[in-house]
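Just below is one structure, and these are the notes that go with it.
Excluded from the complex is one protein chain; the other protein chains are retained at their positions.
Entry: chain A
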Amino acid sequence: MRAFLTLLARNRLALWGGVVLAGVVLLALITPLLPLAEPDVTDTANRFKAPFSEGALLGTDHLGRDLLSRLLWGTRLSLAVGFAAAMIAATLGAAIGIIAGFYGGRVDNVIMRGVDMLMAFPYILLALAIVAALGPGLLNALIAVAAVNVPFFARNIRGVTVSIAHKEFVDAARLAGMSNARIILFEILPNVLPVIVIAMSTTIGWMILETAGLSFLGLGSQPPQADLGSMLGEARAALITNPHTSIVSGAMILVIVMCINLLGDGVRDALDPRLRSGALSRPVPATAVSREDVPAAKGEALLDVQVLQTQFHVKDRVYRAVGGVDLTVEPGQCLGIIGESGSGKSVTALSVMGLVASPPGVITGGAVRYKGDDLIGAPYEVLRSLRGDRVAYVFQDPLATLHPLYTVGDQLIEAVRVHHRVARAEARARAIELLTSVRIPNAQSRVDSYPHELSGGMRQRVGIAMALANDPEIIIADEPTTALDVTVQAQILSLLDDLRRDRGLAIIFITHDFGVVAQLCDRVAVMYAGRIVEEGPTEAILTSPAHPYTARLMACVPELGQGRRRLEAIAGLPPAVDRLPAGCAFAERCVKAREACRASEIALAGTGARAVRCIDPDVPLAAETVA
């Protein structure tokens, strides 16, 4: 509760709404005690007195009644009616919803059919029909407004109840012999209450508007008693000659409803856990950059990643997902990046083209040089013209990464046409050619399929075809085979390998699978907790891993035809990247760890082809530098 109130108070707008609303409610409460003129006493001699005139702060209405007094009494009535309608609708709706959701089956079916039926009406028709039946009057308007809103509550609450009714604690209560009534009151209701509060806080303003509306139409409060709506309705006749009588009551409705809406939004944000984490922000077109100095260029490699640092800033926490990574790729080369999930390998890959979701991602240091030019902090248009044209990505899980509502043909055509001015027909021919080149049978007809109509392997081929659309120089493949079964995986790998040989593509291949690395990659970099712990030629690392982590990671891979051997999981978990230790990040899980490992940062050391970040590598690297 206190956490809720703090969250609510942190929301400035909600706070203001609450303060103003509290003021209005307070005024309405103490109205009978204030030294005001009688609201219903007419004095036609003094009709339509202007605001700020003697004895009438807001002037008088068409019957000479004091507007300030009528306004406060009207506010009192409107607030009471709106609140009562909300309470009735919430109570009835919640009761119906809980019963439907809790009992399920036929009860649920019958109730929800009825609710759907009521929701098939534009709400005012139902309200008008009810008022027509009961006759005009404030109480009847209240009943109509409450009744119209019952289905909304019933539907919302039912949804939540259904999800709760089958949870363990409810089953436990049942087994403990609690009666249904007790379960509903003591187990279900407390859990549904926040939803009821959210629904009420977002609809109460609406209900005040609706009752005011019915009164405005002359179907609500009857003279001489007036709520804000009927005041406005009566003032309408003199709208043109004496607008102040209309403005006073209309503005009051506006202020009340606006404050309630502000407060309601605040309540919803504070109670809704999904919004609470601030998760609902959209990523901008290119990752945010905030770095101090840029490392100097060192040669003209095709792609050179230099001490890259990427962090996620979530509230006060900083997650160092990539903590200074260096990589180099040359044409025709395949570089593997391997590591457990969360080791920073995907973030490294996405940082290259500024595709790390931002917020919360920020590139805080280093450089990514494409043929010598730094891409980090490059203008958006520069990045965009390289993306998909010179540097293309293949992602994991192509069901989520392809647009579900466009055909694969449209998506391929677009990939070509955003970089080259070609006619649509020509681009379509190119799309079919691309699909054929990734060995999709029936490319002619497949081009018009939607992603959900293809198998997982097919979709991944489409993903690769899309990456190839503009004959890129570099393909960055982020676990492209993880979601696929083994035979399809093998086909995709050999396809990539062929493309690399035929077209001289450079490939950065991200995986957690040493088998895949062995099959495809010339060089491999092993990542742990956002850093490279070992790098070198694939062959050398596979036969003699130098870092204890690499060795342990390899021991996790089962091999066919190697006989019985212990399949070892690595004990412990990788460190959380928002609390990295001072020394070696693997020390906690390493059998060889000693004092010096934890003392201070360990550099990536080595000469020539191999490098390792360990003060006591499993094999001495000096001997291998010749290779």
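Here is the rule we use: contacts are C-beta pairs under 8 Å (C-beta built on N, C-alpha and C of every residue); 3 or more make two chains touch, one makes a residue touch a chain; residues count from 1.
One rule holds in what follows: contacts and distances are computed from a predicted model.
For the chain that is left out, the UniProt protein name among "ABC transporter permease", "3-oxoacyl-ACP synthase", "histidine kinase" or "Transglutaminase-like superfamily protein" is "ABC transporter permease". The chain that is not drawn here is touched, among residues A:Val131, A:Ala146 or A:Ile188, by A:Val131.
Only one of A:Trp73, A:Tyr123 or A:Phe514 touches the chain withheld from this view, namely A:Tyr123.
Note on the undisplayed chain: of the listed residues A:Leu139, A:Leu193 or A:Leu239, the one touching it is A:Leu239. For chain A, the residues in touch with the chain missing from this view are 113-114, 116-118, 120-126, 128-136, 205, 209, 212-213, 216-219, 229, 232, 236, 239-240, 243, 246-247, 250, 253-254, 257-258, 261-262, 280-283, 285, 353, 355, 357, 380, 384-389, 392-393, 395, 397, 400-406, 414-415, 418-419, 450, 452, 466, 469.
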